[in-house]
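Left out: one protein chain. Kept in place: all the others.
Moving on, here comes subunit A:
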Amino acid sequence: MTEIKANMAGSVWKITVKEGERISTGQDIVILESMKMEIPIASEASGQVIKLSVSEGDFVNEGDVLATIE
């Protein structure tokens, strides 16, 4: 099980995967908006998205869990 975390503070602009979806390493799962930039967050693991912990528009801090991959 791998937790994908935000690498910087910002708001969740887009979620590009769905719960239950199979994804591969390096695939973008969430795009944050921070410092007026789009910050793609890629998965560090291949597997199934078992949980999305955030919704679009949420504020997240550095280190907050965005999704869990198994």
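In this text, contacts are C-beta pairs under 8 Å (C-beta built on N, C-alpha and C of every residue); 3 or more make two chains touch, one makes a residue touch a chain; residues count from 1.
The rule we apply is simple: contacts and distances are computed from a predicted model.
Student: When you check the chain that is not on display against UniProt, which of "RNA polymerase subunit sigma24", "Acetyl-CoA carboxylase, carboxyltransferase component", "Carbamoyl phosphate synthase large chain" or "LytTR family transcriptional regulator" does it turn out to be?
Tutor: So the chain that does not appear here would be "Acetyl-CoA carboxylase, carboxyltransferase component", according to UniProt.
Student: For subunit A, which residues lie in contact with the unshown chain of the complex?
Tutor: Interface with the chain not displayed, on the subunit A side: 7-9, 34-40, 61-62.
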